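Contents: one structure, followed by commentary.
Here the complex is missing one protein chain, while the rest keep their positions.
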Amino acid sequence: MIEIALLIGFFCFAIALILNLYRLAKGPSIADRVLALDTMVINGIAILILYGMYEGTAVYFEASLLFAMVGFLSTVAYCKFILRGDIIE
Amino acid sequence: MTDLTLNHWIVAPIILPALLAPIIVLAMRHDLFLQRVFSIAGTLALLAIAIGLTVQAAGGPPQSYELGNWDAPFGIVMVLDRLSALMVLLTGVLALVVVSYATASGWDRRGRHFHALFQFQLMGVCGAFLTGDLFNLFVFFEVLLIASYGLMLHGGGAKRTRAGVQYVAVNLVGSTLFLIAVGALYGVTGTLNMADMAVRAAQVPAADQAIFQTAGVLLLIVFAIKAATVPVQFWLPGAYANAPGPVAALFAIMTKVGAYAILRVYTLVFGAAAGDAAWLAADWLLPAALITLAVGMVGVLGAKGLVRLVCFAVIGSMGTLMIAIALFTPQATTAALYYLLHSTFAAAALFLLVDQVVARRRAAGDRIETAPRFLHLGLFAALFFAGAIGMAGMPPLSGFVGKLLVLDAAAAVPQMGLIWAVVLITSLICIVGFARAGSTIFWKADSLAPPSDQDQRAAAPSQPAPSLAVGAVSAMVVGMAALTLFAGPITGYLDATAAQLYEPAGYIRAVLGPDALAGR
Amino acid sequence: MEALVASGVGAMTAAGVYLILRARSFPVIVGLAMLSYAVNVFLFATGRLALDLPPVISKSAEAYTDPLPQALVLTAIVISFGMTAVIVVLALRAYLESGDDAVDIGATDSESADPPPDDPGDPPGEKEGAGR
Amino acid sequence: MDLALIVMLPFLGALLPGLMIRAGRDACALATGSVTLLALILLLAHAPAVFAGEVIQARWEWLPALGLNVTFFLDGLGFLFAGLILGIGLLIICYARYYLSRKDPMGRFYVFLLLFQGAMVGVVLSDNVLLLLIFWELTSLSSFLLIGYWKHLPEGRQGARMALAVTGLGGLAMIAGMLLLGQIVGSYDISEIIKHGPEIQDSPLYAPALILILLGCFTKSAQFPFHFWLPHAMAAPTPVSAYLHSATMVKAGIFLLARLWPALAGTDLWFYLVATTGLFTMVMAAWIALFKDDLKGLLAFSTVSHLALVTFLFGLGTPMGAIAGIFHIINHASFKAALFMTAGIVDHETGTRDIKKLGGLMGLMPITGTIASLAALSMAGVPLLNGFLTKEMMLHEALATDWAGIPGVVGLAAAVGALFSVSYSFRYIAHVFFGKRPEKFDHPPHDPPAGMYLPPALLIVPVVLIGLFPAAVAGPMVAVASGAVVGGPLPDYYLAIWHGFNLTLVASLVALAGGAFLLYRHAQAKAFREKFPRPEAKRIFESVVESCATLANRVTDALHDGSLRRIMAVTVSTAVIGGALAFMGAEHGAGAREGVPAAPIAVLTWAVLIGACIALVAFHRNRLLTLVIVGVVGVIVSLGFVYLSAPDLALTQISVEVVTVILLLLALNFLPKETPRESSSPRRARDGAIAALAGLGVGGLIFAILNRDFAIPTISDFHLANSKPGGGGTNVVNVILVDFRGFDTFGEIIVLGIAALAIYALLDGALKGPAVKRLQSWVPDQERARDRHPMMLVVATRVMLPLSLLVGVYIFLRGHNDPGGGFIAGLVVAIAFLMQYMASGYGWAERRVKIDYHLMIGWGVLAAGFTGVGAWIAGRPFLTSDFTYVTLPVVGTFEIATALAFDVGVFLTVVGSVMVALANLSRLARTTEAPVSDAPMDVDPTRRGRPAEEEG
Amino acid sequence: MDFLIEAIIAFLIIAAGFFGIVGSFGLAKLPDLMTRLHGPTKATTLGIGGVLIASMLYFIGERGEFSWHELLITLFLFLTAPITANFIAKSFLHRRMSAEERERLPAPGGEHGWATFDAPPVDPEDEAPALAAVRRRKP
Partner (left out) sequence: MRLFHRLFPHPFLTLTLVVVWLMLVNTVSAGHLVLGLILGAVIPLLTAPFWPARPKIRRFPTIVAYVSIVLYDIVKANVHVAWLVLFVPAGKLRSRFVTVPLSLTTPEAITVLAGTITMTPGTVSADVSADGRALLVHCLDAPDDQAVVDEIKQRYEARLKEIFE
């Protein structure tokens, strides 16, 4: 049962990724793209966790945590750049 | 493996500057005097160690040093043989001259962290010469490159920084290629240790040969970039011409790192025992080297600036060196090594000298045109003359002997006529180029105000020549003279060095143990 | 999977090469970053591909992927980070010094890279009379 | 030994003049003269042995591997030349003392002269062709200095450059020729080479060797078509001309012809090359000399002509020719040196060398006039003077020689040459010392001091004595020198004035009469000559060199135009083409490895990657967007690493990526936000093609690798097997990094450290000079939001900082056994600090960070380094690791590994480097505008309505 | 494994997948940046939360050990998502709003405008020493 659920999950998040990609490509504004990228990272984390379950290993935890951290930081950095130009001031 | 014979001195040329540099950063960041003292002392120590290592290397077979006490090929090894010892020694000599010059001329005051970067640079160069591991070679390449970026940009300026962008960008492409090549080599041989790779080169199956040899050629291009060999020489004039004088002089060893790497890898891994891939580099290198020589010397003739002239002379000298390397015979390699020593001194001498001259010509800079005469013009003219005849390969300095050795070695190969023609014709071009430049800069300047010793002294009685700076230049000239004078014993050492290169079994046994070649 | 990785490496390389052939420092730097991505994957892949065989020793694992290229890539990543940082700062400084971020320099070098020694700023060495 | 001393004395002595000039000009000249005299005495001491037919040798090994040895030998030929060089040298030194004015730096002159003298002596005494080459080139160099001695004269500089270029060309050709000769014989010793004449002449290499060597000789001796440099070398001070162009340098070429005569002479090729060149040059140069109005110009071309005479004689390839040649060398040296010196005296006294402005000087300076006249008459070949004897011999040999089967041509040409020679010689006398005296001289000329006229006078002594008593005075010398040249028994010959009334004498008399007549009709002859174009050598040479230089400049600058695009395009293309050729040139088999199946999600991710790459190229002009896309690529690469069993890589890649993006954003703030469209369509197409090929190449290469197994077991099997037992960790990647290949990591952190130092130095420098001006006047190119430090982020980071640090520690500690380690931990901590910097700003955060990041880097490298050095104490190699398990109460058992200490070094360096780089970069922005508020957040509700208290 | 737990896990995964799609669909479909922002901030967060809880349960069920890691990630995402949204929204206000649209924004009510458009109140006495401190630190 979980197997099937996992496959459905994979499928869903894959579709989500494609939708993010659509927004990333379409824009129109850079903020849209940043939002799309941020969402992509989160969906990526979801896929990673699903993959960990699929393989039965917890080895991808750090990667997920770091992805979350880094996704946040880079989104903030992009936005700060849009807002102020100078991201550390 | 054998702790009893462990020779820690082998890593000393790497560890010493690697520890000295952070100490300089930590403890004496704000005290230039201390930095100078420690930097010069450290360089002296390096030279002493290098001399010791050279003596050791001359006295026996190659020795290896297994870092982390892991058996080769699983860990990283440093290998001391005649060639690596020689290169470290050359580094030490050059470094001492350059650091003295930088201190004497005040170059080290024009920006931050000169001495720390300098020591790191030495670490990288020595590491590249000593390592027996291909990936570790990459790492040391990067160390020496990044230190050289810092040094090259020392002092700043719009043109220099832009040239720096180019220099860094080109080298990054080079590093990328290096990694591709190393990766591919690992992908087929399953090892990174060069001695082990040499053993495995013979076992690479036919199906993998294309990958193996492609990797070999890519690696050759990487080293050729460092060695400023056509067609990947374009970066050098911009980079060296815009580097501070002492740094450009130190860079004289950097092109040699490329030459060294070619000699090492293409005699060891792609040498006689490499089966289908044997002597891979030879066919590619010789034409490139001949064109390099021509491009360099034509550049000398066409240069409108003194610095650029020296840059092209360096390219030309790399061409000559590469010709000798490309022949891949022991005799030619002896010639190559001799020429390598010589051209390092010659390039350093000219860069240091030109630095002094440019500083004195003020607004005229390095342009090859008439400018007001300056104090001690005669002294600098004499030094320039010496550097020029060294670079042009005229007697009595070592360039002539080097050229004779190269020509003599080339006599044994079918391409003799071509090689001789190119070498000799480019020599003439070089002579004419240097004569033009020198007579314009030093003689015409003289003619603006007719010479009078009394006038000179009266004009500025209080300004002595920066004798240490001039001494540094002179030291390089003396070095060339010494190379000539002691050409016999030196070529004796080099002969044995070349013999070691063409008989890699000794190297392989030193690294992998006495039974390494039992299967052969 | 092999084809995907190989073509991915190829695509990143191609994009990187195209960008390093531009005339401004910024795209060149981005191109170099792309090249370093490409080469990192290349180097990693020389250990061949494996799914779910991380090289962490455990009793349950029956096999491991090749750890050595991974270690090499780690080193390479760090180094290329250092290099990228330097070139970014360098490009920035070049821009600030010259007011233009073109990467080409003229062929003529008749103007010295250094200001004449009597310019304001640090004096050259000879006044110090070292070696006296 | 003393042979070497003869050579070395001038070189060692060259140190003296520079010093002695401090004691005055006389002391300087005296010191220089003593050196030469001493050498001459040493040489003469060997005279008995030499005249007894002995060959004196001296030999030291120098570079035996090459066959380059310091070997000298002294035979008759060497003795003759060395004697001329030193003897005339001595006279020149004396003469120059009085010739040079007070304004001329005399010390330098004598230094150059001695260097030249040593080089010349070296040339004539060398018994090794390579050694000879060295001295040969030294003569070129030192003569370059001598000719250019008067640097303020442009003619001097040009003349010197021309001489250097021409003789340099010859020298290089000769290197090749000599090496070929050495190849044939198997030795570079001259005494060996000249024993192998037949062998050499049979070798297929003979012709090229001969031509190359002759190129050397003819350039040095100014033979056609290389005669043009010599007259321009006359810009030198007269002592130099007298020395170089009478006795020494130009004779070096002749010397070599004589020296190698046994090895090379006697073939048809030799005859046609050497004799023809000599004959032609003789006539041509004499004709030119006739019309030179410059005294030294006249003498210069007469020298060319007389050297040609000797060349012709050697070219005959007969012993008699050789004898005559040797004899003429002696004669020519004596009268020509005297002539140059008298020309110098005339110049010195009257202030001009222009024959048209001179005349009737005999009455004013009788001594000079007499000396000059005697020397000129000898040059003309008037009987009872030495010139007559060799002219007779030359005519005799010429009349007896056929050229290509045509008799008489040679004789006729020789006679014509002799006729011209007579004419210009008479002109030197008639138009300078006789005839109409000019209206006025600046100061009335008179004979110079004795020191100046004695040297030429001394030279006239042999001119007359040999002319009168040839056999007695010159006989032994000619015999022994010719014997050395011929290398065998000499034919019977008589050195005598009277050989009977024969064709030769007729020719000689005709030449004398004709010459006198020609001088009489000089004006008409000149008018006749004016009809022909006379290319001016100097201008042609200069324009050839200049156009070569210009061409070289154009080509070089066009190639090395400083374009990074070109460098990149060429580099990448080289790699692509080289790689492709290598690949296609070797055998390639398809791999047999079973592939990993591609899951749909992997295909999707791949598609995203490809799309991102395309988008990157398509949108690269929008720089911010570029960075976003790079972010996408980074995420995908990291995900790929995770998916393909490389968690460590994924962690590193993703954290490095974010730091890189931040770095680029910081820089982009100042840079233009758009990349202008600059490349033309063809260029973009070209770039696209290069890029596509590069991608194809790299992708193809890795594809080929991926599809095969390791043919040879990889060394990483060892790493997997020994990670836990030997390295004490289960994360093999980490154990490789900190242990198996810890040295790589050591280098790697040093790279990071250096990067930080370099960045610091760069940015520190940017805060001075034009950069800071530009920064201060910098205006943001986009509208900026008003709050710099949004409150929500500030609050969030306050919570996240301690948590992130905790995560950093966690990742650090587990690294040895699980994915993680010092590097990643360092990045995590750096990222945590970065968040703080971004949230509350540089100023605020900087004041709260008590750590000096520079020190962190230093300590990091030292920690790693000393961990490595620590192993030395245990007698192990650098970086040998150790680990142990420690059990403590309460805490339990845990592992302590030296590798951890090493990893601490890594950690510190990483944090320090990242922070130095980013902090300094953001510091740059602080110079642009009014300082930013030091408050942690802009919108601070706590400050409402009450004065905020100072925080922190 | 317990069927119930399995069922819960399966449900959570599927629900998470559903919300994941919805969030991204919203991102793709909705007409302007501000509305698009609603999709990812909520739906995706719940999606990832569901996955994480499922994973937690899965490892409890599978290995019998409680894995807290997922909780940490969830917490982290919940902490950061509003900040991200806030920044995107601010970017929108700053970059994508015309002058008229800004006029039409509801007023904050006090004497100061929204932080993106209006500089924060400056108390000269408050700022002066701090500025001086920053100036001092300049090299």
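When the chains are written out, they are named A, B, C, D and E in that same order, and each has its own residue count from 1.
What we mean here is this: a residue touches a chain if its C-beta (ideal position, glycine included) is under 8 Å from a C-beta of that chain, and two chains touch if they have at least 3 such contacts.
In this text, all values refer to a predicted model and were calculated from it rather than measured experimentally.
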Shown chains touched by the chain that is not drawn here: D, E
Touch with the omitted chain, as defined above, among D:75, D:687, D:748 or D:787: D:787
Of D:805, D:855, D:869 or D:901, the one touching the omitted chain in the full complex: D:805
Interface residues of chain E (partner: the chain not displayed): 18-19, 22, 25-26, 29-31, 34-35, 37-39, 41-43, 45-46, 65-69, 71-72, 78-79, 81-83, 85-86, 89-90, 92-93, 105-116, 118-121
Touch list for chain D against the chain that is not drawn: 786-787, 790-792, 794-798, 801-803, 805-807, 809-810, 814, 836, 840, 845, 848, 850, 888, 890-892, 894, 936-942, 944, 951-952
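As a working rule, only the chains that are shown with their structure count from here on.
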Target chain E, source chain B, minimum contact steps: 2
Joint neighbours of chain E and chain D, given as chain labels: A
Each chain counted as touching chain A and chain B at once: C, D
Farthest chain relative to chain E (centres taken as mean CA coordinates): D
Interface with more contacting C-beta pairs, comparing B-C to C-D: C-D
Central subunit by CA centre of mass proxy: B
Relative to chain A, chain with the most remote C-alpha centre: D
Whole-Å separation of chain centres (CA-atom averages), chain A against chain D: 59
Gap in Å, rounded to a whole number, between the CA centres of chain C and chain A: 26
Intercentroid distance (Cα basis), chain E paired with chain A, Å: 12
Chain C: positions in contact with at least two other chains: 20, 25, 28-29, 38, 40, 42, 45-47, 52, 54, 56, 68, 72, 75, 79, 82-84, 86, 90-91, 93, 97-98, 103, 105, 108
Interface hub residues of chain D, defined as touching at least two other chains: 556-557, 560, 562, 564, 568, 572, 627, 643, 647, 668, 698, 701-702, 705, 710, 714-716, 719, 740-741, 744, 748, 751, 754-755, 758, 762, 764-766, 768-771, 785, 793, 818-819, 921, 926, 932
Interfacial residue positions of chain A with respect to chain E in the complex: 1-2, 4-6, 8-9, 11-13, 15-17, 19-20, 22-23, 29-32, 34-36, 38-39, 42-43, 45-46, 49-50, 52-53, 56, 58, 61, 64-65, 68-69, 72, 75-76, 79-80, 82-83
Interfacial residue positions of chain B with respect to chain C in the complex: 103-107, 109-110, 135, 138-139, 142, 145-146, 149-150, 153, 155-166, 168-169, 171-173, 175-176, 179-180, 182-184, 186-187, 192, 237-238, 241-244, 304-305, 307-308, 356, 358-360, 362-363, 365-367, 463-464, 466-469, 471
List of chain D residues in touch with chain A within their complex: 600-601, 604-605, 608, 611, 615, 624-625, 627-628, 631-632, 635, 638-639, 642-643, 647, 650-651, 654-655, 657-658, 661-662, 665-666, 668-669, 780-782, 784-785, 788, 793, 804, 807, 811, 818-820, 824, 828, 831, 834-835, 837-838, 841-842, 918, 921-922, 925-926, 932
